[in-house]
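Every protein chain of the complex appears in place save one, which is left out.
Lettered A, B and C in written order, each chain numbered from 1.
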Amino acid sequence: MTYWPVIAVDAWIGLVLVSIIKVTLILVGGSLGMMFLTWYERRAIAYMQDRRGPNRVGPQGLLQPVSEAIKTMTKEDITPLDADRVVHFLAPVVMLGATVLAFAVIPWGNLFPSSLRVGVLFIFAVTGLHTVGMLMAGWGSNNKFALLGGMRGVAQMVSYEIPLLMALLPIILLSGSLSLTDIVTRQGDWYGFGWYVFSPVGLTAFITFFIAALAEGERTPFDIPEADSEIVAGYLTEYGGMKFAVFYLSNYMTNLALCFIMASLFLGGGNGPGVTALGTVLGGLLSLVYFFIKALALFFLMVLIRGTVPRLRVDQLMGFAWKFLLPIVLVNVFSTAIWVAITRWGPQAQIFTDWFGEPASDNYLRYGVAIVVTLIINLLAVYAVMRINRRQPSDLTEEEIALGLAG
Amino acid sequence: MLTKGELRSILSTEMPAALDQRWAEHAATAEEGHGEENKPVLQQDDAVVNAEHLPAVAHFLRDTFGYEYLSNITAVDYLDFDMIEVVYQFYHIDEPADVRVRVRVGRNPEACVIPSLTPTWPGANLQEREAYDMYGIDFPGHPNLARVYMWDEFTGFPLRKDFPKTGDKYTHVTGAE
Amino acid sequence: MTLSTRKGTVNIVEVNRHDNNIHAGQGTLKGLDIVFRKFRKALFGKANTERDDTEGQFNVQYPEERLVLAEAYRNMPILLYDDATGQELCTSCFQCERVCPPQVIHITQAKHPETGKPVPAAAEFVLEYDTCMSCGYCAEVCPFDAIKMDHDFELSTADHPALDVHYTHLLRPVSYYEAIAPTMWAEVRDAALKKLQNNIKRRPGNIGVDHGQKIAGKSSAAAPKAATPAAGAAGRKQYTGPIAKVGTSMSEDKLARLMAIREANTGKRGGPPESGAHAIEADVATNAAGQVAPSDQATSGSAASKATGPVAAPGKNMSEDKLARLMAIREANKAKQGE
Partner (left out) sequence: MLKTEELQVNIGPQHPSTHGVFRMLVTVDGETLVDLKPVFGYLHRNHEQLGEVNSYLQNMPFTDRLDYFNSMVNNHAYARAVEQLAGIEVPERAQYIRVIMDELSRILNHASALGFLLGDMGAWQTSLLWGLREREKILDLFEYVSGARMMCNYSRFGGVARDIDDYFISEVKKLMQGLPRYFDEFERLLVENEILLVRAKGVGVLPKELALSYSVTGPLLRGSGVPYDVRKAEPYAVYDRFDFDIPVGTVGDVYDRFLVRVEEMRQSYRILEQALQQMPEAEGGHINPKVKQQSLKPPVGESYARVESPKGELGFYLVSDGSGSAYRYKVRAPSFINLSALADMCKGYKIADVVVILGSIDIVMGEVDR
């Protein structure tokens, strides 16, 4: 594990300087990352649609976000006449603040701005503030579309926080820690391939977390709060110029953060072959490369989904969260417990030791048994949930459908 | 399958009261005056029915012969005859040819009234509103007879032949009021 | 499935609603797969220029790359004059003025200076470019082939009054039109020039040539052969219009700048100038060579349909009055069938 370098002139001055450097790096890095992401998304989606995308400003259009930033910054700042001016102004600030706070503990490869022992909890505590910002924007704009968008956003965020956090529980159980630093370090085994995604429970957690993250980051098919074909731009309708840019910045930084979190929690962060062997400096750089590849690949998946699927309806979105994701995630927590029991319990469960031998990282029998058992449990859960949720139009009579009894 | 004009003969035996006989002699004079420039004639082959009997005829046509698809409603202003004609075109799903039912009403607001077909053919809704908007035909029984193209404050009926074609009374360009 | 009606039988395909398939995400995966394949193809720079191509980047980088305009392409009307003599082809017969649907053509007939009798030439010819709807009727009806449709579409200007274009700015040499529409001009060339010769005889003095300094200025500047399309990427040619034709309302210094740039570009492009006619003919030849009868496998595949699901189940959310009406109609139908 590598910390940011500390200049040991004096403990106090050093601390202040380091903090300032870190804050600057986070803000600059986050904003630059967001700019890069917008370009990346537009180019990628353009290729999917047989187009070229922005390619005029700068090499390959890389400076396109810069020109757009300048454009939005120089635009007139408009507040609607009947809007609640304070709330309208504060909403983007709250949104961006929440996102930037989350970046305080998000690792960049194997480098951490600050190693908080409850990092995971902290991230989701502060990103929960998004909901407040969204509602403020929706309410403060005094616009019906904005209000609808804000309400949708709140409902969506609140519903998807639950599967999102529950999907994390397996990882916390597996690693036994709430600190992102620890979680990433634990995935460094197996020549850098001890990623949690390579276990049935981790895979289930990853998929459910990814789906919930799409909803949290307002990505298609869950971009309902700002569904442009239905409610114009949702809670963003009355925003323009710099305020809009701040919302946009916050939105993409949230997505970036979610990609970073997923890469850290499930895909081993900066871990990969050769990181530990190359030592601190070179290994650290290599870890950064690995990390960005993973994060950008995840973002590409998000873009690919955006380029393919339509949007869910708001009630279907809720139904999906509560009827589909939540049961699966709960079962996954249970099977994680079984996984941990099988792979780790020695003296606590003598019978496991009798059957499979002592718990150790090279006891493949234990891991094999754990994989089989948890895979069966998870598949059964998915099958059962789909079976229950599957609509059977032929089971309903015409009258029932006509009277709205199909539910 | 009804041929052209067949409905008229059927109606004359089945519902003689429904047929509108007022325009027969006008059509004849127009036929003679065919050489005249710019003079429309009235069609006589199709069933011309009284306005108040239109729903009855339409239902008769649908229920007896299966002409259930009301395709087109056209209003034509015959200024020379001081009359507005509304042509209803009905189709049978299996037939190529349509059956036209015509209603002829006077141009003054009291006479320009035709019962609405919207309760049975909701597809007539917008077309009747259009006829009201452009020709000022009143359709009692229509759920929402409001202007459809022109704005609500507009006065006059722009497709009538006596509507001034030049000048704009809203901007007082020509002062023609 | 066929349905017999009184007119005969009609073939009906019932669409496959995929009601009986299990949908567990594989439909979405299929979509992701095809989108990703598209992405891969376009990312590695495959260009989509052929008409039977469905993959690769298909957009044209407009100011640098330009599509070849069809000969029949019609934008705004222009008037022609003979290169050699400067005689205008228009005889002010008013055919175009009469047929013009938005009525944007205004012609003044030339008068004999002494007798005052009409002369087959136009004294003034005004076209309102801002209201013109580019229908092409004027060119279609013109018996003297004097009015033709231009290919220059870059006409945007901030100067609205300049869009009432006058005779001087409407005139183009015949060679210009010949360059943009060679075959169409070849069809009418002889007749048009013969008619022109007849009309010239009836034009006294300077009438018919006195609209601006076009003979010296424009025909040399236009020099269509020099500005003919140079071969670009496959299927796309660069096309540069005659320099003097750029925006009638363009300010002088802007025009000068533009001309300088264009000269520089022409120098850079180099290569032997290829005439537009040859380029298009070559296109036709290559395309004709590649023609193959289209396959019909897709249609036969989709024509097969399965009998599907329950009949006409109305939606669960149907409003009450709609439901009531529906039920009323159904009952009436049932009653009718019963009879």
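Details
Note that in this section a contact is a pair of C-beta atoms (placed from the backbone, for glycine too) under 8 Å apart; a residue touches a chain by one contact, two chains touch by 3 or more.
Please read all numbers here as calculations on a predicted model, not as lab measurements.
In the entire assembly, the chain absent from the figure touches the shown chains A, B, C.
Contact with the omitted chain, checked across A:A69, A:A83, A:V314 or A:V331, is made by A:V314.
Across B:W23, B:W121 or B:F139, the single residue that touches the chain missing here is B:W121.
When the whole complex is considered, the residue among A:R56, A:K71, A:R85 or A:K144 that touches the unshown chain is A:K144.
Touching the chain that is not shown, out of A:T220, A:T254, A:S287 or A:T374: A:T220 (per the contact rule at the top). Contact between chain A and the absent chain runs through residues 45, 48-51, 144-145, 148, 152, 220-221, 223-224, 227-232, 306-316, 393.
Touching residues on chain B toward the chain that is not drawn are 34, 36-41, 43, 68-72, 74, 76-77, 87, 89, 91, 93-98, 120-127, 134, 144, 147-151, 158-159, 165.
Within the complete assembly, residues 3, 7, 10-18, 21, 23-28, 30-31, 33-35, 48, 50-54, 58, 67, 69-70, 72-74, 98-101, 133-137, 140-141, 149, 283-284, 287-288, 290-299, 302-303, 308-309, 311-319, 322, 325-326, 329-330, 333 of chain C touch the chain that is not shown.
Assume only the chains that are shown with their structure count from here on.
Think of the whole protein's Cα atoms as having one middle point; the chain whose own Cα middle lies nearest to it is C. Among the other chains, the CA centroid farthest from that of chain C is the one of A.
Chain B and chain C, compared by their mean Cα positions, are separated by 41 Å. With centres defined as mean CA coordinates, chain B is found 64 Å away from chain A. Residues of chain A in contact with at least two other chains: none.
Within chain C, contacts with two or more other chains are made by no residue at all. Across the interface of their complex, chain A is touched by residues 19, 22, 24, 28, 31-32, 35-36, 38-39, 42-43, 48, 55-59, 61, 309-310, 313-318, 323 of chain C.
In the complex of the two chains, the chain A residues touching chain C come out as 44, 46-52, 304-305, 307-309, 386, 390, 393-394, 396, 398, 401-406.
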